[in-house]
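Each remark here refers to the structure printed beneath this line.
Here the complex is missing one protein chain, while the rest keep their positions.
Letters A, B and C mark the chains as written, and numbering starts fresh at 1 in each.
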Amino acid sequence: MKTVEARVRVRYAETDQMGVVYHANYLVWMEVGRVEYWRAAGLRYRDMEQEDGILLVVAEVNCRYRAPALYDEEVVIRTSIGEANARMIRFEYELVSEDGGRVLATGHTKHVFCGRDRKPAKCPVKYHAILGIA
Amino acid sequence: MKTVEARVRVRYAETDQMGVVYHANYLVWMEVGRVEYWRAAGLRYRDMEQEDGILLVVAEVNCRYRAPALYDEEVVIRTSIGEANARMIRFEYELVSEDGGRVLATGHTKHVFCGRDRKPAKCPVKYHAILGIA
Amino acid sequence: MKTVEARVRVRYAETDQMGVVYHANYLVWMEVGRVEYWRAAGLRYRDMEQEDGILLVVAEVNCRYRAPALYDEEVVIRTSIGEANARMIRFEYELVSEDGGRVLATGHTKHVFCGRDRKPAKCPVKYHAILGIA
Partner (left out) sequence: MKTVEARVRVRYAETDQMGVVYHANYLVWMEVGRVEYWRAAGLRYRDMEQEDGILLVVAEVNCRYRAPALYDEEVVIRTSIGEANARMIRFEYELVSEDGGRVLATGHTKHVFCGRDRKPAKCPVKYHAILGIA
């Protein structure tokens, strides 16, 4: 299973008064991770939306928080595909500290391919290979 | 000049590690303020977008921070119109603590009426009265 | 099992270019829901942090998205407690449209009681009753 790495540096805006990153921001980082998964294959998620009219609608998210992410640290997002077919895809994530020594969170997101009307649609064939759809 | 009041309770998500509200969130509260300005007149900004195809594109924001907003407190947003014509509108805001005793911030936002193509357009006549357009 | 209702109106800031609410914002609404759970019992989560030095650290979140939340609509957050003991608590949520006719999302969050040093601590006894801790 292929894993793609992306990096984000923690912004002040992302912290909360506990002095660590507010938990909802991890979902935004997962978004960064899956977009970079696309890019690593030489493609852009944006093009699928704009050119093919296919949206990846989020159907479920899960995140387990294991250690706090701190202001100004660099976080590595490791993204892989757990399951994919022409109807849906599940991305899996591991977020770790820059040196890899601290696992910050693990999780997954499940998405349904939809048309611009948000009704279920099939993933265009040209994306099958990079998404591992048989 | 008419002033409309709206209220928001500070969310944990809106705080940062200084233990106060992160400054960019005041702009979101200003948005809440101007939408309630619409509603106080029995109208909805949403309808202007959906039914008339007219968007209020933000052209400028200014905010002076006077006292920190704290987690879980209720903030009162006082919104008025500083200037308005068929092309643009400037909203003015005063954000105060629930008891009115502490001014948290003052500021303004300037907007240009645009069509769905984001090109300048005129404010529909039916909104002139509530926006004070002569 | 007691259920507490809270309401939020969807902000423009919370939408994304799909024309619906960006999925991470549902987690912020869940936060609004559990704080109102506290308040409905005549207590404030804020006081537990400030006066007792006890934090509710998020350990896990799960959300299933069932229907899109739209700009300017009012969303009802129904919060209840799924499980609680002196060490941890699991809140459960159902997010529905204002008229109750549309379920937008369901989910849960799991939290660990921690001291200011973020090390596990016990929930103060005075909160046991409202949290249903035996």
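Keep this in mind: contacts are C-beta pairs under 8 Å (C-beta built on N, C-alpha and C of every residue); 3 or more make two chains touch, one makes a residue touch a chain.
None of the values given here were measured: they were computed from a predicted structure.
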{"item": "Residue in contact with the excluded chain [from C:G19, C:G53 or C:G115]", "value": "C:G19"}
{"item": "Candidates B:P68, B:G82 or B:G132 - the one touching the absent chain", "value": "B:P68"}
{"item": "Residues belonging to chain B that touch the chain removed from view", "value": "18, 20, 23-25, 27-28, 31, 55, 57-65, 68, 118"}
{"item": "Touching residues on chain C - with respect to the absent chain", "value": "12-13, 15-20, 22, 24, 71"}
{"item": "Hidden partner interface residues of chain A, rising order", "value": "9, 11-13, 28, 31-32, 35, 44-46, 71-72"}
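The rule is simple: only the chains that are shown with their structure count from here on.
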{"item": "Rounded Å distance between chain A and chain B, as computed from the means of their C-alpha atoms", "value": "33"}
{"item": "Whole-Å gap separating chain A and chain C, where each centre is the average of the chain's CA atoms", "value": "23"}
{"item": "Residues of chain B engaged with two or more neighbouring chains", "value": "12-13, 71"}
